[in-house]
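A protein chain is absent from this complex, but the other protein chains hold their places.
So, subunit A:
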Amino acid sequence: MNWTKGDEEEYWNSSKFKAFTFDDEDDELSQLKESKRAVNSLRDFVDDDDDDDDLERVSWSGEPVGSISWSIKETASNSGSNHEREQLKNRNSFSSYAQLPKPASTYSLSSLFRGRTRPGSFQSLSDALSDTPAKSYAPELGRPKGEYRDYSNDWSPSDTVRRLRKGKVCSLERFRSLQDKLQLLEEAVSMRDGNVITAVLIFLKRTLSKEILFRELEVRQVALRHLIHFLKEIGDQKLLLDLFRFLDRTEELALTHYREHLNIQDPEKRKEFLKTCIGLPFSAEDSAHIQDHYTLLERQIIIEANDRHLESAGQTEIFRKHPRKASILNMPLVTTLFYSCFYHYTEAEGTFSSPVNLKKTFKIPEKQYVLTALAARAKLRAWHDVDALFTTKNWLGYTKKRAPIGFHRVVEILHKNSAPVQILQEYVNLVEDVDTKLNLATKFKCHDVVIDTCRDLKDRQQLLVYRSKVDKGSAEEEKIDAILNSSQIRWKN
């Protein structure tokens, strides 16, 4: 901080620095500004070294651990509020803290779950280890792993499950009969511990035939759902599909199969895989989408190969001027349409890459098509194409401008693509609603439209307001003055 002693003294003694007075009626933005200003003027008041970042950047002796956030000094939150804390404490005279028989810091979670011989007296960990009668429910910490193993062979299913839950390794192998296995499963399910249920399911999956496993789980819904989740997690797609087939859950079967395509990177293989999805029992709506997904990728592969070739050959102007930024493979349909409107706009309907062909094949609605084509052509500043998009001829041969998306949207898109004012003006003029037209014209500085509209509305006041916004001595100002001075207009205000 470059705060010299002289500055400091001057600041200290100056009386220029005053508390701000705020007008409470003020709108909020100005309030924020005020407080910002106040804060800024206060900022350098004293040399401050309370840079929070320094507190966060406690140096680790190890390698930096990325975004680890826990070296925050806890004490930092303690400053100056002891008094308040005291008050709060007093208010809650029966606060839990006071109720506990011992200072809280002597408890650990595992001690809480240990059976106690005397009510109210917690045992410390060392007590628990030496004191055999104390039953331990939390996984016992601190024993060599050998002791986890359980050599006893006569645990009942319910004991076994109980032990599994406590984190002990028990052999399940000795449950041989189907009846035993199912009892094991039922015990696990009644325990509600997903971890144990899954452990038993792994065992059953390994030791039962698929048919029996499926049959038994069909009548045990909780276990069944855990199996499905577990199969998804380990990615055992095949068994999962078999299971859905067995359960006759056809839509899930189809979707699960379809999901697999996300993991296939190679476009050709992905396409082939998508082909296998067609005809699966999706809902009617989805079936059409899946078919489209396949067709789209098929198209993209053809277009991609073609265009990559054209681009590298360097003979085609559009690719030279606007090199492709990315491959078109796996892009959404609308993006593909944009691409084709950008690079292949004039192609005949017969080619795979022509926009019209895409529109027909995928039944793209007119609105969607016009929006996308407009964006693509505007980006290329092909104003003539833009014009053609909205020009219709009626049977008498007269041309008329029509936009299925509304001309206000056309204007927004043109503006986003930085169309020149003359072009914008033309389309702003086509907006039907006068208020919208005026708003857009003002927003995009189409002076002529604003001025003419005000004149047509005979709104002198608004014109006067607008006059103050245009540049002094500009053509617009002259035009406004001419209108204001005209004696032919009967102003409404």
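Operating definition for what follows: a residue touches a chain if its C-beta (ideal position, glycine included) is under 8 Å from a C-beta of that chain, and two chains touch if they have at least 3 such contacts; residues count from 1.
We take it that contacts and distances are computed from a predicted model.
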Name of the absent chain as recorded in UniProt (options "Nodulation signaling pathway 2-like protein", "Calvin cycle protein CP12-2, chloroplastic", "Mediator of RNA polymerase II transcription subunit 7" or "Vacuolar protein sorting-associated protein 33A isoform X1"): "Vacuolar protein sorting-associated protein 33A isoform X1"
Among A:Trp155, A:Phe214 or A:Tyr258, the residue in touch with the chain that has been omitted: A:Tyr258
